[in-house]
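Just passing along the structure, written as structure tokens.
We show some of the complex, not the whole, and keep each chain where it was.
Which chain is which? They are A and B, in the order written, and residues in each are numbered from 1.
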Amino acid sequence: MAGQRKLRMGMVGGGPGAFIGPVHRMAAELDGKIELVAGAFSQSAERSRAAGDAYKIDPDRAYADYKTMLESERRRPDAIDFVAIVTPNHLHLPVALASLTAGFPVMSDKPATATYEEAVELEKAVAKSGLPYGLTHTYAGYALVREARAICGDGQLGRIRKIAVEYLQGWLTEPIESTGQKQAAWRSDPAQSGLGGCIGDIGVHAFHLTEYVTGLKVVGLNASLLSVVAGRKLDDDCTALLRMNNEAQGVLMTSQIAAGERNGLRLRVYGEKGSLDWRQEDPNRLYVKWLDGPEEIRHAAGGYLSHDARAMTRLPGGHPEGYLEAFAALYSEFADVLIAWQKSRKSEIPPTLPGIEAGVRGMRFIDRAIESSRRESWIEF
Amino acid sequence: MAGQRKLRMGMVGGGPGAFIGPVHRMAAELDGKIELVAGAFSQSAERSRAAGDAYKIDPDRAYADYKTMLESERRRPDAIDFVAIVTPNHLHLPVALASLTAGFPVMSDKPATATYEEAVELEKAVAKSGLPYGLTHTYAGYALVREARAICGDGQLGRIRKIAVEYLQGWLTEPIESTGQKQAAWRSDPAQSGLGGCIGDIGVHAFHLTEYVTGLKVVGLNASLLSVVAGRKLDDDCTALLRMNNEAQGVLMTSQIAAGERNGLRLRVYGEKGSLDWRQEDPNRLYVKWLDGPEEIRHAAGGYLSHDARAMTRLPGGHPEGYLEAFAALYSEFADVLIAWQKSRKSEIPPTLPGIEAGVRGMRFIDRAIESSRRESWIEF
């Protein structure tokens, strides 16, 4: 009976040495709604099999390539319910298209594709397929990001006038891509990563978080992309001024050469009456400041939080939840979408769950940021 | 083949309305080594079955009581590999004894038993059985608690001279046990909780963390236990002076009527050369101060951390891990113990994983604190 059993996930990518594959596995399974049962974990059959062993799945379901996986799974009575895509960016589109064509819903790592044009193509394919498609903009799964979104959404801050979003990392301070570090290598290779380096890897998260929380849309931008480390092929540092559709201005700052930073995503939103401040490395607190009145710290699991925020926590206050739990929240929402779709064959992505629309906007952002930087001027979004 | 498949867990307790049952399920499964397959989740057969459905396990393995579970599982070819005990405290002993008798290793929630005498009895039973027994003192699973332990262990602070440990919660500020709140009701009922209230529920965590990190042993104490809320049957606030086996003095402060606090466990250790400071609500940072030199913040996943600390993280720096991940670390270590035991039939609990010895000391601590408070004086541990 639908909903009684766990949903079955097939993963593409995530083989030995991958960072994000195990993360997807842990996140998908955390809330007890999903289990990993199959995968094409590597482009090497041998490595895929090794990954399957590590994940402790049935050896028969550790496939040599994703096409075989789709083909084989379609014929099984206990077929996978959806495909999770965790490959480097350039494979996002072909795997997603093949999955949809084979009738499988898709949960994809971000960015949605390698280029804006691909994203538009994918959007059409998703629409045509009628299948659920989700995008793991992880940070949207934090309880206090949901709280921030609720605060903006119901006008507590008054009109939003200023946004400051930053995402600072330091792990590419040195040219480690030339030393064989796998994560660095593909991310700084245009053939695998697309045209964006830092802007595509993390800038797009900052962009998404901005639109997600404020409910506003970027309508223009003026970006400056730099390759600070000599010899690097893609940008590793980016600043962009953003013009929002309500005339608010935003400043987006992102870098992977910010020596000493770890994963410093932070969003500040200023309205007429107050402001909010959320930091990913301290994710269970949301700071809310008012023109007149004490600053507030809203804590995860507080009984006073919005419904959307309370729905995101599994534990009582003071028991920290983190990155995996935020990631899991997206999988949990996606599982609910799948279950409903399996019953009704209608795919309805709730506004809290990033989907293909967010994917298209993200790719548009990367595209426009590169173009603005090339022109050294403001351009329309 | 052992080690290839996931280990199978049977749970006792953790039915509808429970807090800690789902936590054990998530923690046990997080690292992909264990799966929940059976349980006696409630003393009501109907509620146990409902819990089994919620956990999405085979309905045949949602048992009406733990004795039936042990009996039935013993006969299955795909029997559970161990029992997880997540009941109220008064059931810890009988379930553990029955499990061991039936040949199943045990992973138990803390405290080990309801009384010190029971703990001694259990210790003997564990020894006699030769089976692995683990105790989920969750906080021992945090990476930076391991770092703190390593710092003390290799003498970086010099001789330890002062310890300040506190564990402050506010959720029992009002007499909610009389309003039907289930968590509060059993914790404040001596028949289910044992003789300790706050001291048994969270004080024992603070005690364990102290000995675990410092490597020292409490040899004497002077405790003051209070029932601050009128009509409460057990203590809800406790302070104890501790005398350690190296003559260091400790101050242990714990409360459940500290209005506004969530889960404020904090340990500070002062040596001749410096000190350390860890706070559970900010678990990915360890503050280390030196007599002469800048204060340090050691971050989870830092390449400079001790081996023990680095072994505890799944994610790169800046991607917060929390309570569930700490909990999972204990299950992951326990799984490794089980796998080794299944091969060798030798049960070797590593010193980083709390076992029955920690359980006996914890119960002794509760017992001695109550006695010291009654006498209003120092007593031997």
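The rule is simple: contacts are C-beta pairs under 8 Å (C-beta built on N, C-alpha and C of every residue); 3 or more make two chains touch, one makes a residue touch a chain.
Quantities reported herein were computed from a predicted structural model and do not represent experimental measurements.
Each protein chain is a copy of one sequence, and the assembly as a whole in this entry counts 4 such copies (shown in place: 2).
By our rule, only the chains that are shown with their structure count from here on.
A separation of 34 Å divides the Cα centre of subunit A from that of subunit B.
By the touch criterion given at the top, residues 4-6, 19, 22-23, 25-26, 29-33, 53-56, 169, 171, 261-264, 280-284, 299, 301, 314-325 of subunit B touch subunit A in their complex.
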